[in-house]
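Data first, discussion second: the structure below is written as structure tokens.
As you look at this complex, bear in mind that one protein chain is not there, while each of the others sits in place.
Per-chain residue numbering starts at 1, and chain names A, B and C are given in the order in which the chains are listed.
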Amino acid sequence: MIEGRIAHSDIPLTKDEFVSGSMVKWCPGCGDYSILNCLTQAMARTGYRKEDILLVSGIGCSSRIPYYVNTYGFHSIHGRAAAIASGAKSANPDLSVWMATGDGDCAAIGGNHFIHILRRNVDVNIILFNNHIYGLTKGQYSPTTPMGTVTKTSPFGTIEQPFNPAELALGAGATFFARVPDNNPKLMTDCMEAAAAHDGTSVVEVLQNCMIFANKAHYEITARETRDDRQLILEDGQPMLFGKDKQKGLRLNGLQLEVVEIGKDGVRPEDILIHDAGHEDPIMHMMLSRMALPDLPVAMGIIRSVKQDTYDDLLEAQINEQKSVSKIRCMDDLLNSGDVFYIS
Amino acid sequence: MIEGRIAHSDIPLTKDEFVSGSMVKWCPGCGDYSILNCLTQAMARTGYRKEDILLVSGIGCSSRIPYYVNTYGFHSIHGRAAAIASGAKSANPDLSVWMATGDGDCAAIGGNHFIHILRRNVDVNIILFNNHIYGLTKGQYSPTTPMGTVTKTSPFGTIEQPFNPAELALGAGATFFARVPDNNPKLMTDCMEAAAAHDGTSVVEVLQNCMIFANKAHYEITARETRDDRQLILEDGQPMLFGKDKQKGLRLNGLQLEVVEIGKDGVRPEDILIHDAGHEDPIMHMMLSRMALPDLPVAMGIIRSVKQDTYDDLLEAQINEQKSVSKIRCMDDLLNSGDVFYIS
Amino acid sequence: MSTKLPKINLDQVVVKFAGDSGDGMQLTGTLFSEISAKDGNDLSTFPDYPAEIRAPHNTVSGVSGFQVHIGSKRILTSGDHCDVLVAMNPASLKANLKWAKMGATLLVDADTFVEEAINKAGYTQNPLGDGSLSSYSVIDAPITSLTRAAVLELGLDIKTAEKSRNMFALGVLLNLFNKDLQVAAQQVEYKFRKKPQIGEANKKVLEAGWIYVENLELISSTFHVGKASMEPGNYRNITGNIATAWGLAAAAEKAGLQLFLGSYPITPATDILTELASLKSLGIKTFQAEDEIAGICSAIGASLTGSLAATSTSGPGLALKSEAIGLAVMTELPLVVVDVQRAGPSTGMPTKSEQGDLLQALYGRNGESPVVVMAASSPVDCFYTAFEACRIALEHMTPVILLSDGYIGNGSQLMKIPRMADLPAIHPPFAQPNDPSYKPYQRDLDTLVRKWAVPGTEGLRHRLGSLEKTDAGAASTDPENHQRMVKLRAQKVQKVAGRIPELKIEGDPNGDLLLISWGGTCGAVRAAAERLHKKGISTGHVHFHHIMPVPRNTAEVLGRFKHRMVCELNSGQFAGYLRMLFPGLTYEQYNEVTGQPFIVENLVNSITKIYEKL
Partner (left out) sequence: MSTKLPKINLDQVVVKFAGDSGDGMQLTGTLFSEISAKDGNDLSTFPDYPAEIRAPHNTVSGVSGFQVHIGSKRILTSGDHCDVLVAMNPASLKANLKWAKMGATLLVDADTFVEEAINKAGYTQNPLGDGSLSSYSVIDAPITSLTRAAVLELGLDIKTAEKSRNMFALGVLLNLFNKDLQVAAQQVEYKFRKKPQIGEANKKVLEAGWIYVENLELISSTFHVGKASMEPGNYRNITGNIATAWGLAAAAEKAGLQLFLGSYPITPATDILTELASLKSLGIKTFQAEDEIAGICSAIGASLTGSLAATSTSGPGLALKSEAIGLAVMTELPLVVVDVQRAGPSTGMPTKSEQGDLLQALYGRNGESPVVVMAASSPVDCFYTAFEACRIALEHMTPVILLSDGYIGNGSQLMKIPRMADLPAIHPPFAQPNDPSYKPYQRDLDTLVRKWAVPGTEGLRHRLGSLEKTDAGAASTDPENHQRMVKLRAQKVQKVAGRIPELKIEGDPNGDLLLISWGGTCGAVRAAAERLHKKGISTGHVHFHHIMPVPRNTAEVLGRFKHRMVCELNSGQFAGYLRMLFPGLTYEQYNEVTGQPFIVENLVNSITKIYEKL
């Protein structure tokens, strides 16, 4: 994006100014509240004028969020937010375009638009509320529901392998992917801020808890008591350490990641892998994305963030180029171009 | 799949019996002819009765192939073949279900069904005719067209990163993926045969030449004169060697694949990586999928082939389980189950 | 016990349960219905809930309602205004008082009428204290505290304890209506059979509610709704969506085929998928697809390969399925598409009902693309209409769109349990293996139906497709062939008229005014017709189960009356359709597009007004 393309607010904005004040209609205890909190905070931090922010969503509990955010908003139809946001940003690159979507909205009905926006790298910031369930329609399994889960539509357990959104996104060419639990607002807000700063499509997957239909779906990963040992919070340029005292870390063994403990079996701090979110080749990011309990901690934070031309910038550039080289500068030119003859 | 589920023909069948005899309506010189050839050959090799094979396709030049194959066929609508094939196989697992699709049909409008069939691992054999163009509609770019290509709808070059079908498929959880050039019928037929033998969704991507709208799109890779140096033909359990005299090979350098020459710089045959298509972790398969000219040869043959329960088998198993445990065995049982009361 | 109070006999009563989304009103209403049914009442129910899962506590937008209409006579609708309103908090009262009849009994939880809740509901003062309810008979029980007290001995935490407040209300009502406490206690026990401790608590609270009435001096009389005179037999209470699911399953069993449902969840149609997903022991396969398009396409794949295939959805999903329905039209494969309509356009009001998809069902596809369209008229009728839709789809090799709606889909009725042996047989037109003369599009001369050659059949290999085809199945752009095929497809659908029942006029068979309805409004319009007739307007009523094609005698029936009035919950779609089909006649319209079912009283009044001006 051309620096300064999106106008900045003259005065610093606070999170509260980004709260619309509409009555919030999520269930008490829903993880969505925390996302709303972080999102408004992150938007305030971008410094963009509230008028220049557009939040597009699909349909689902999660997709109600535009009503609660004090920017321009569009609560669209199920699954299509990515296509709408692509059009909005390509048409009007002066806006900071955000998108909110659920695991069903994004990966079921919206799957195609999701992989295509990533491939094109349109500058849209996607917040993916992944609660492993269809909330709004009352508890059917989604494409991220773990194999074997009993839900309303899988009374004997699902028989489908779930998507791992990070793997799917990387396979589609994602340039930015972050994953955060819904109970770490600091990390979430930081990742959202980074997503906004990233030129191109950025995905922030939030492991969100649906109290009602998939309570504790992420509990094994996110429980406060055990999370230090079960989450690896990535920091760019830093060694990949985790555990209460950051004594555990990741090491590469062939093509396999393994957990080692510093000081044990002669492991030294410098043996630990350093996270490089900006590495163009996505193989290590793919490995991080795939890390799963119980053998490995789950990777949190920014897994990948690489520079690549955005669709919207390239489109503008092509238009500017044509404007400068073409002789057709207005409709009268066009109408009178080529094979025109006078009839008397 | 349960062994013997699909009936075998009593007599051996030949390729010719699989040719329907309908007039073939592709352009002279189109790569599709070679695919038709190999497909009928591969079908003959499966030994299945012609009646028990169903070939489903979408819309496109490529999707016309069912008319030319002497099995049951279904030339459906644009992009939906994977959904139709999923239904066909889940409903009727006694059939050997195949699917033909183009890069537009599969990765543009059909993208969502493609990633979902892979995630579910329905036992369908997909032949993906990848010619980097929309053929039937006369030459618009597709989601696999390389960045910058001039086509009818991109007169100043495309501004979209293409999908790499293998990467996309692996990101979606593919259990079988093979890639073949359209001018290596032996390899193509072998891969198709392996795809048919694989339980679950298998994809055979054919780098197919569209004479008319994207001639020589794959020429750099497939040209006979140079192909030995530019293609690495994978063989399961074998070292990954290529070049005229198989003197070049792949070695792992950190997380990077590199080309080495046996005998040069002390490289010994045992330094060369061995291909393991059946390895569950897809990281190496992802690396192989991503190999690209000029630094690396392009991987051909079966990149990945791992065992995983199929959707259709799990569905049958769940039904059989319920049939054995439930008291509801017919509609009369159901109608009279639960809260029923007599009114006199 | 309750013998000391006088009993008033009523032939019908409407009860509405209203509370916060989490207050368990749907369960309470269901239990009340079931207990009444066991007591011999006929009934009809109507759940009316907000789109949010747990809409904000104590707000009007968060109120969840469940209306039950019980009677000793045949019950046609879930009732207009209610005789008894249960309001579990101020917001419920605020939202529903307008639906209570003058003089109705109001049961409210007095404990909830605290300042915060009163304000949140939008009241400026406490309605229990300001005399504004003086024309009602108010029972302001301290339900919350009495509930807590009732379960004290069980040692539950307050939250769990309070969750059974709804049972207190139920207990009060059951006593008021002279229902058997024992039956009720058993029913509650059954519902909570998987959580016996909670069940115990609920039973205790139920009893407390019951006893409360005994000791109450406020109440001067109880009511008694007698047994309805129903055909003797086994009955069950069933919602329209479950009935639809079962109708599909029954047709599969009758046809000797596997049932395959390809679907994507959407309110208010999801229950059909949910129900069929649980019926694996009947060999039923459900495929929860990635979207509506994959839902129908997977069903087309299943139909192609020999299953009875169906797909279920609501309006926005039907829109997405349009293109694929065209594929089923072109390939002439059997397929049932269920649309449980909701209020549109677009996402609209997902939990509200409407009849807005009629023209979409008829015409929402490219090209000349005729399909059979039918509509269910009540929760129970969903069973028979779904069965019939399957029978037509299979025997006529055609997609059938079955229109239901949120009102009948979620509403319930008593169903006399049918015997499978009594349902009609289904004979799909399978092609004979190795038939040397088989051609994919060769047709039965009479019905114009082509034969179904399922992959796997020996000697009949062929290719179907979405391109225009010759009889032999070859793609063709020949002008005459196309014209012929377009006609044949249309005629094939028209031929279905030959096998469907004729229209039956209820009420006056050739009077001044014919009320015309289709779909889920049958009961309300029938009731309106009866009342109009009683008011002295000679009125008949005709209801369309079959919309494309219409019954053979339609023109004749429509022509018998001086005036025709089409009543619909849309802007006049069926009226327009009738004008297209039978242009010689004039049609009056009565339309509402509010997301609510017809109120019989409004119907009667409005129609009378229109009629008087004719």
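Going forward, a residue touches a chain if its C-beta (ideal position, glycine included) is under 8 Å from a C-beta of that chain, and two chains touch if they have at least 3 such contacts.
Values in this document were obtained by computation on a predicted structure and should not be read as measured data.
Visitor: So there's a chain missing from this view; which of the remaining chains does it actually touch?
Guide: Spelled out, the missing chain touches these shown chains: A, B, C.
Visitor: Which residue among B:P66, B:G135 or B:P297 touches the omitted chain?
Guide: Within the whole complex, the residue contacting the unshown chain is B:G135.
Visitor: Would you mind spotting which of C:L97, C:I198, C:I417 or C:V486 touches the chain that isn't drawn?
Guide: Of all options in C:L97, C:I198, C:I417 or C:V486, contact with the hidden chain holds for C:V486.
Visitor: Among C:L467, C:I500 or C:I610, which one is in touch with the chain left out?
Guide: Here the residue in touch with the unshown chain is C:L467.
Visitor: Extract the touching residues of chain A with respect to the undisplayed chain.
Guide: 20, 22, 49-54, 56, 59, 66-67, 70-77, 80, 83-92, 94-95, 112-113, 116, 315, 318-319, 321-323, 325-326, 328-332, 334-336, 338-344
Visitor: Touching the missing chain, which residues of chain C?
Guide: 50-51, 61, 314-316, 318-320, 322-323, 326-327, 329-331, 341, 343-349, 351-352, 354, 356-357, 359-360, 362-369, 465-468, 477, 479-480, 482-483, 486-487, 489-490, 570-571, 576-577, 579-580, 583, 586-587, 592-596
Visitor: Can you list where chain B touches the absent chain?
Guide: 23-28, 59, 61, 77-79, 108-109, 111, 134-138, 140-141, 143, 152-156, 212-213
To be clear about the criterion, only the chains that are shown with their structure count from here on.
Visitor: Calculate how many whole Å lie between the centre of chain A and the centre of chain B, each centre taken as the average of the chain's C-alpha atoms.
Guide: It comes to 30 Å between the two C-alpha centres.
Visitor: Roughly how many whole angstrom separate the Cα centroids of chain A and chain C?
Guide: Centre-to-centre distance between chain A and chain C: 40 Å.
Visitor: Taking each residue of chain C in turn, which ones touch at least two of the other chains?
Guide: In chain C, 280, 290-291 touch at least two other chains.
Visitor: At which residue positions does chain A touch at least two other chains?
Guide: Residue numbers touching two or more other chains: 109, 111, 143, 156.
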